[in-house]
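This is the structure, below, for whatever I ask next.
The complex is shown incomplete by one protein chain, all other protein chains being positioned as in the whole.
Entry: subunit A
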């Protein structure tokens, strides 16, 4: 501790390598894409300055708005799905439950798995002809409920979101469990002595005491879902008919499939500000000074 007071120099030296790497690989590319976003460039040719016309084109593209809408859907599904589910499971596992360790490992497993593995496995589960879900429905005689989960535009987004939720519940579960274990025993004991029921203790003591952690989890969740790309790319390629296309995927297609590097950069700039805005709104509305 007193080392920090003594020499600012040591701190700077310590931070320098990480800061340098971060600047080169994160900050500089972001600034670069600001620059590219004003150009017309196919990646090979000479760049041509076109001002804000990329942005004009972008805001007029209905496909971009569709991808933004889909992205918001993913954000909402993740926040409303991942956080509450993770919280409930964490509260359960925090009690002296038999086999809590086992369930904790099971819950965390999807986080460790590669996204490609998850995507391919869930694609098989969702398959309309011989997928697990439809087979199950058929076996119990609910054939009328079977769907072409990923192939039907009205179901594909929901199906993808369920997978996204499943993938990340474990992550927040661990975060919440850590926070729960930090609640001092005495506080809970005092509540018990005062005759508070379990329900009241949870709502009045436990949740408020980990509220900060919940906000962090929500922000992680939002920024994570705004960046979501790999899972959808492998599962559906954004299809069928753009029904699961999110902003990052839209950017990827415009840039690399249509060879519009300038336009693609404009898209990423918009995603950047969109994310900033969303996180700003959320932190403001949840009433904490996170950023």
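Convention: contacts are C-beta pairs under 8 Å (C-beta built on N, C-alpha and C of every residue); 3 or more make two chains touch, one makes a residue touch a chain; residues count from 1.
Keep in mind that, in the parts below, contacts and distances are computed from a predicted model.
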item	value
Listed names "Formate dehydrogenase subunit delta", "Extracellular solute-binding protein", "Heme exporter protein C" or "Monovalent cation/H+ antiporter subunit C", with the criterion being the UniProt name of the chain not displayed	"Extracellular solute-binding protein"
Among A:9, A:25 or A:44, residue touching the chain not depicted	A:44
Residue touching the undisplayed chain, where the options are A:33, A:54, A:236 or A:268	A:236
Touching the absent chain when the full complex is considered, from A:94, A:127 or A:223	A:127
Residues of subunit A (touch criterion as defined above) contacting the omitted chain	42-45, 123, 126-129, 148, 150-153, 236-237, 239-242, 253, 256-261
